[in-house]
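Only one protein chain is missing; all other protein chains are in place.
Moving on to chain A:
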Amino acid sequence: MMQLPCPWCGPRNVTEFRHHGPHSPRPEVEPASVEQWHRYLYLQENPCGPVEERWYHSAGCRRFISITRDTYTNATQPGEHP
């Protein structure tokens, strides 16, 4: 089982976390076009390699954290976003 490096709690089993998908900032509602929203909501890059992801440490500190995970090797490190 993978461990994720929680910046608050230290390494913990991945089963303590909930996956919130790749980091993708929410567009501003007003200027955003329908296409932009469509992309934001429904389209994922799904690359083979490092992806910055958001995880929620639901069984730990209950913070949303950012983790860079290589989707090929499952190697993880702290992400760049807060």
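Here, contacts are C-beta pairs under 8 Å (C-beta built on N, C-alpha and C of every residue); 3 or more make two chains touch, one makes a residue touch a chain; residues count from 1.
We take it that contacts and distances are computed from a predicted model.
A.B. asks: For the chain that's not shown, choose its UniProt protein name out of "Tripartite tricarboxylate transporter TctB family protein", "Predicted transcriptional regulator", "FAD-dependent oxidoreductase" or "Chemotaxis protein CheA".
C.D. replies: From the choices "Tripartite tricarboxylate transporter TctB family protein", "Predicted transcriptional regulator", "FAD-dependent oxidoreductase" or "Chemotaxis protein CheA", the unshown chain carries the UniProt name "FAD-dependent oxidoreductase".
A.B. asks: Could you pull out which residues of chain A are in touch with the chain that's been left out?
C.D. replies: 1-3, 5, 8-13, 15-16, 18, 20, 26, 29-30, 32, 34, 37, 41, 54, 56, 58-64, 74, 82
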